[in-house]
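A single structure is presented below for examination.
With one protein chain held back, the other chains of the complex are shown just where they sit.
By written order: A and B. Residues from 1 in each chain.
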Amino acid sequence: MARAASVDMRTRMQELLPKIVLAPSFALVLLFVYGFIAFTIYLSFTDSRMLPSYGWEGWTNYSKLFRIREWDTAITNLAIFASLYIVICTIIGLMLAIFLDQKIRGEGLLRPIFLYPMALSFIVTGTAWKWFLDPGIGIENTMHLWGWESFEFGWIKDRNMAIYTIVIAAVWQSSGFVMAMFLAGLRGIDNEILKAAQMDGASNWQLYRRIIIPLLRPAFLSAFVILSHLAIKSYDLVIALTGGGPGNATAVPATFMYSYTFTRNQMGIGAASAVIMLMTIAAIMVPYLYAELREKK
Amino acid sequence: MSVASQDNAASVGRVGRTFVYLTLLLFALFYLLPFFIMLVNSLKPLGEITGGNMIALPQDWTIAPWLSAWSTAQIGVEPTGLKPYFWNSIRMVVPAVVICTMIGALNGYVLTKWRFRGDTIVFGLMLFSCFIPFQIVLIPMARILGILEISGTTAGLVLVHVVYGIGFATLYYRNYYAAFPTELVRAAQIDGAGFFQIFYRILLPSSGPITVVCVIWLFTNIWNDFLFGASFASGDAAPMTVALNNLVNSSTGVREYNVHFAGAILAALPTLLVYIVAGRFFVRGLMAGSVKG
Partner (left out) sequence: MGFLDINNVTKSYGAVEVLHKVDINVEEGEFLVLVGPSGCGKSTLLNMIAGLEGITSGEISIKDRVMNGVHPSKRNIAMVFQSYALYPNMSVGKNITFGLEMHGTPKEEREKALKDVASLLQIDHLLDRKPGQLSGGQRQRVAMGRALVRDPDVFLFDEPLSNLDAKLRVDMRTEIKKLHQNLKTTVVYVTHDQIEAMTLSTRIAVMYDGYVQQLGTPKEIYDTPENVFVATFMGSPAMNVMPATVEMIEGAPHAKISDSEGNHVTLAFAQDNLADWAGKEILLGIRPEAITDPEAADRDSNRIEKLANRVGVTEPSGADTFVTMTLGGKDIIARMRADTTVAAGEMFDFAVNMEKAVAFDPKTEARIKP
């Protein structure tokens, strides 16, 4: 029934206001996120060099991109970095969370110690680790001074090993955060389930392996999503720690995109690499976010 | 995280407990050592660093590196120290956080208490925007800032951080207000309160905890940002992180490690302070934002 005429002003205003309030942010997001994504995708098909240019080139940039050795290195580095970073952070995080959950004295003191690196900028983390890992003055030097003359730790200067130093610094920064996620998960487990399992005669080891860790599935998933997204985006840490070097041995897609776009004036190729980064993240995030949103309905 | 500890969580024997404590202490050391070393070495004269042991306490205590990092160190071309860049960061962070939080709170309110057809899609689009790799927006953003003539200014950075902070702020407030009883809103409607009155009088007074979380989250993220700062505000308007990177990586002259460390700690200080003061909320906020994404 059409009753619009009898709806009073106030009610109609109240129906409109929420949309008016939401509209500016939605417009901003549409333009600055989705509009920009569309623009970058468009640029990735053009002959843009130093400035955006609109000559259509089709898939040329993409085929060029995959023939560039530095991109190859960047992709390989990302694969190594992301998988080690995710696996090690998860293992350390889970272990610390389980250990902290054993009614530990001083938990209140330990927790912030494990977590504080999260509050630091990757630039700060990079500055610190760059120095420890420097064979001339860092750990290697200290070991030598302590009399362990044969100690050698020069990964950061080694083309083949430098990427692993980034893993070390990144794990230092993020593993405490993963610990907090698992700890929250552990504390959220229904006590009665644990009591029931103990009544059933489960040993500690079985309790964790068969009951608790499977119940932490959501925490595992969240940790995986967050860490993989951080790994793909990671830019600051690489810049601060190795600057992508030695040579371009520690280049990752994020540094590749930046240098091709802004310093090498290959904007089309830079855009193409950004699009591939977006697609990789979307492949992980979209199903996750979709499931989360559906669940809440 | 003031969750009651489980009174019957599986417990282990004496040997096991010793192992647990040892491991925890070892990791505590692992997390603390880098910061400790930075601090110790920022208080040493340069000679003591290059020739000495990095873990040793200074023989000759000095605050000169700190003074240098703050006001005289060479950043780029000018020997200004980090001071002006520190204030750049403050001028960038404060407005961005305030604007984002206000918008986020209103968005969260609308998305939970004034639901409309398609609101989940709107929220989904905002949510995904939190997770995009920012490389995808760098090129067009540089163009827009140029067109708006705020390229290379703090105002430009504020705009950038507001745009990409709205998603997280909305996410926090939406999750928080989702648990806020809708009956209260209905009662207020019957009482005659309007859209904004309900927000100011009923929801906002109960939003203390989530506001703390949101402010801390935005503050750390925006303060620690490097990519946008490096892309859109190098030079005089550069934020602290970019200036620190310039200081550390300047290739001219002797590497003054003690000054670098003092600078790094200066750059970390505001977020560490926030973390120490309100760390409990910070963790809870990360949980709310990530686990329940």
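Keep in mind that, in the parts below, a residue touches a chain if its C-beta (ideal position, glycine included) is under 8 Å from a C-beta of that chain, and two chains touch if they have at least 3 such contacts.
Keep in mind the model is a prediction, meaning the values are calculated, not measured.
K.L.:
Which shown chains does the chain we cannot see touch?
P.N.:
So, spelled out: the chain left out of view touches A, B.
K.L.:
Looking at the whole complex, which of B:L125, B:L184 or B:A278 touches the chain that is not displayed?
P.N.:
Of the candidates B:L125, B:L184 or B:A278, B:L184 is in touch with the missing chain.
K.L.:
Contacts of chain A with the missing chain: which residues?
P.N.:
Residues of chain A in touch with the missing chain: 1, 3-4, 6-8, 10-11, 14.
K.L.:
Please output the residues of chain B touching the missing chain, sorted low to high.
P.N.:
Contact residues on chain B toward the absent chain are 181, 183-184, 186-193, 197, 201-202, 205-206.
Rule of thumb we're sticking to: only the chains that are shown with their structure count from here on.
K.L.:
Would you kindly tell me how far, in whole Å, the mean C-alpha position of chain B lies from that of chain A?
P.N.:
Once rounded, the distance between the two centres reads 15 Å.
K.L.:
Provide the residue numbers of chain A that touch chain B in the complex, in ascending order.
P.N.:
Result: residues 10, 13-14, 17-19, 21-22, 24-26, 28-30, 32-37, 39-40, 43, 52, 92, 95-96, 99-104, 107, 110-125, 127-132, 137-139, 141-142, 145-146, 172, 176-177, 180-181, 183-189, 191, 194-195, 198, 204, 207-208, 212, 218-219, 222, 225-226, 229, 232-233, 235-236, 239-240, 243, 253-254, 257-258, 261-262, 267, 270-271, 273-275, 277-278, 281-282, 285-286, 288-290, 292-293, 296-297 of chain A touch chain B.
K.L.:
Please give the residue numbers of chain B that touch chain A in the complex, ascending.
P.N.:
So the residues of chain B touching chain A come out as 1, 3-12, 17, 20-21, 23-24, 27-28, 30-32, 34-35, 37-38, 49-50, 52-55, 103, 106-107, 110-111, 114, 116, 120, 122-129, 131-141, 143-144, 162-164, 166-167, 170, 178, 194-196, 220, 223-224, 226-227, 230-231, 241, 244-245, 248-249, 257, 260-261, 263-265, 267-268, 271-272, 274-276, 279, 282-283, 286-287, 290-293.
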